[in-house]
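Structure, as structure tokens:
What you see is the complex with one protein chain gone and the rest in place.
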Amino acid sequence: MMSKLQSFGFIGGDKRQLYCGRSMEEDGYSVSYCGFAKEQEGFRVHDSDLSSVIRQSDALILPVPCTKDGLTIHAPLAEKTLFLDELTEVFGRVPIFCGMTQLLPFTSEKLYDYSRQEGFAVANAVPTAEGAIQYAMQHDDGTINGSRCLVVGYGRIGRVLSAMLHGLGAEVTVSARKERDRAFIRAAGQKAIDSGALVGRYDLIFNTVPERLLSAQVLAGIAAGALIIDLASEPGGVDRDAAERLSIPVIHALSLPGKVAPKASGRIIKNAVYHIIREEGL
Amino acid sequence: MMSKLQSFGFIGGDKRQLYCGRSMEEDGYSVSYCGFAKEQEGFRVHDSDLSSVIRQSDALILPVPCTKDGLTIHAPLAEKTLFLDELTEVFGRVPIFCGMTQLLPFTSEKLYDYSRQEGFAVANAVPTAEGAIQYAMQHDDGTINGSRCLVVGYGRIGRVLSAMLHGLGAEVTVSARKERDRAFIRAAGQKAIDSGALVGRYDLIFNTVPERLLSAQVLAGIAAGALIIDLASEPGGVDRDAAERLSIPVIHALSLPGKVAPKASGRIIKNAVYHIIREEGL
Amino acid sequence: MMSKLQSFGFIGGDKRQLYCGRSMEEDGYSVSYCGFAKEQEGFRVHDSDLSSVIRQSDALILPVPCTKDGLTIHAPLAEKTLFLDELTEVFGRVPIFCGMTQLLPFTSEKLYDYSRQEGFAVANAVPTAEGAIQYAMQHDDGTINGSRCLVVGYGRIGRVLSAMLHGLGAEVTVSARKERDRAFIRAAGQKAIDSGALVGRYDLIFNTVPERLLSAQVLAGIAAGALIIDLASEPGGVDRDAAERLSIPVIHALSLPGKVAPKASGRIIKNAVYHIIREEGL
Partner (left out) sequence: MMSKLQSFGFIGGDKRQLYCGRSMEEDGYSVSYCGFAKEQEGFRVHDSDLSSVIRQSDALILPVPCTKDGLTIHAPLAEKTLFLDELTEVFGRVPIFCGMTQLLPFTSEKLYDYSRQEGFAVANAVPTAEGAIQYAMQHDDGTINGSRCLVVGYGRIGRVLSAMLHGLGAEVTVSARKERDRAFIRAAGQKAIDSGALVGRYDLIFNTVPERLLSAQVLAGIAAGALIIDLASEPGGVDRDAAERLSIPVIHALSLPGKVAPKASGRIIKNAVYHIIREEGL
């Protein structure tokens, strides 16, 4: 890829950024880091201060999410707090690649949200789906093969996850609201049901819908003896009190890509950044 | 299904309508036919005249497409021409289920287009994809298993077809314009390329895009020795002159569901009609 | 591949041998033909007489089967009969690669049976399974996707065929006598039943077992309305009289590789011949 940008500064984030940086180094770019003082297994990076990184870099890369409080850069591996307004001087001057810019209290020219790059969310459905399978394997004493699995929802994650469960030899049922999606589900050799009428008996239930579809009543009918992996963002899609009363274990599994597959996730970030560079001619 | 409609009259169409009618009879409905005088293997239907069918029916079912000329009902199995305006008397009085109503010169209350029902097009992608595979098997002296297949386009048909080819053990590459689609393709364990930059060497090429993506230049690069199955509606997506010069055989395969799987297609029509009945409370 | 054999003479056989020969020419060998006077689409070969082919060739390749009557070479594309004893002069002098040598009335040094080469039969299961699927598609008005398929027997063909049907999105049940095989079937995400107790209702039944497992009684229970593809060698595994009484269509599909995929089959022959050359140091 021909680009004017030859040096990148990573500011904040977790192991995903380290893998992203390493992969960009392997591609021939020069890379520096700020906010990675806590050592991570498999990495030995030189952690610089912010101004030094800014000085060395043609562009900056912030994590996803770039901030959680609108004040500081999300930097769980840093030893000291990094404030967003320390970036003020570079705004509009150097490209900043950032995830979930909607959380920023400002906007700026040359600010690019790689998490909105088309393909980013779908690509992340892969580590999310694998993470869900890993959690199910770890917390269940059965096998996925031969088990009755329900995937609630047929968005990005439901689509990738149900195909993987099918590929492992599970008996897969997927729920979707739209007849169009149910037609795709059936075409994929899986069983389709209406998300509004969850029925059946399952060994494993994976929820991907951020609505309380797994209500007390539904749980009583479909989930006795099942393990539930809830992938929907807080507060999730499961009536937890009811689940507890019914002794149905629920694992709320969030932010899986960074947890279970930082290497794959780092590559997804890199690809999204490269895509923006190409598209924007940076 | 509880419905006030208990008797259905099929007017025009091909074997799909016969299968649809038989399946509705098996569901307990009473069914009559007009426009099916030419006997079809496996069927023995009593072919009535139009007024008699109208008299006996709570609702009418026309084929997809319901007309080709805006004047007559599409009725390839009829022995005499059926004019659309013979239906005038029932307009607005009895429900008419119809495919591709955009071809009609009029509109009417109680006119329902089952071909626009969500799920109908996706469901038809299945017989289309299987038909494409059948044609490839018939016209190629190789096997799908182990062959290098390119599917151009990742809409409904491309998505279903590429999964089936993968399931048969082919080496599948799919082209798509959107990075989002390419991410789904890769997640499905297939190779993704940009529809705007078709590259590689293939044994079988399936086109689903109604644009001339398979131009002379592209053909020369990817298709020498390949068989092309073109599924895109006229004029298709292949530069036929170039293909002929390059001795690349092209099979233009249209309207596959009715040709290769009228039984499955009839059931899809039935499901769409039932869906409308439920939704509209007919 | 380094070999002393540089020229090959094809004597008898069908389109598979033509594809095999073409592929060997592409690999750099010199090739001549005897018994191919009837022109085949896509081929223009010079058909020589036997003595001329023998003179030009370091080795001979006979078809599979090499003979049907123990007297003449199986040569359906020849215009005159080729007698096996015309080969007497070369016995033991030049290597002869042959299929199904058990049908020959003699044996000889330097006679190699490529059809017994390990891997040959498994490789041929692929075109056989695809051929079975093609026939089912051609003769059935439904789709494989979503249909209930029964595969009787889990030998080479049953194993490859059931995986392909599964990959097309069918609901696959496979019968096997051995619990060991049934465990493999279940591991593959399919339903396993005992070949001795065929139960269920199916849309498509594929028989691979050369025993009358599909007796009148069994047919009555599982096959009403089904299409049967019988892949077992004569007399097949279906009680034909019973099937006729029950109006169950049976397609007896034999020698599929040569019929539906001569190109793939020709390559399989070539690979087997090459394998023998390597193993024997010819």
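Letters A, B and C name the chains as they come in the text, with residue numbers starting at 1 for each one.
The rule is short, and it goes like this: a residue touches a chain if its C-beta (ideal position, glycine included) is under 8 Å from a C-beta of that chain, and two chains touch if they have at least 3 such contacts.
Everything quoted here is computed from the prediction, not taken from an experiment.
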**Study point:** Selected from B:Gly42, B:Gly189, B:Gly221 or B:Pro249 as touching the chain missing from the view
**Key:** B:Gly189
Check your understanding: Among the options C:Lys38, C:Lys178 or C:Arg245, which residue touches the chain absent from this view?
Key -> C:Lys178
Practice item. Touching the absent chain in the whole complex: find that residue among C:Leu82, C:Val126, C:Val174 or C:Leu204. Key: C:Val126
**Study point:** Hidden-chain contact residue, picked from the options A:Cys66, A:Ile144 or A:Ala187
**Key:** A:Ile144
Practice item. Kindly state which of the options A:Leu5, A:Leu103, A:Ala264 or A:Leu282 is in contact with the chain not pictured. Key: A:Ala264
Study note, to complete from the structure: Note that chain A touches the chain not displayed via residues 15, 19, 42, 126-127, 129-131, 133-134, 137-138, 140-146, 163-164, 166-169, 260-264
Review point. Hey, which chain C residues sit against the chain that's not shown?
Key: 117-119, 121-123, 125-126, 159-160, 163, 178-180, 182-184, 186-188, 275
Check your understanding: Residues of chain B in contact with the chain that isn't shown?
Key -> 145-146, 166, 168-171, 186-189
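Note that only the chains that are shown with their structure count from here on.
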Review point. Approximately how many whole Å separate the CA-defined centres of chain A and chain B?
Key: 38
Exercise for review: Could you give the separation in Å between the centres of chain A and chain C, each centre being the mean of its C-alpha atoms?
Suggested key: 49
Exercise for review: Would you please write down the residue numbers of chain C that are in contact with two or more other chains?
Suggested key: 145-146, 166, 168-169
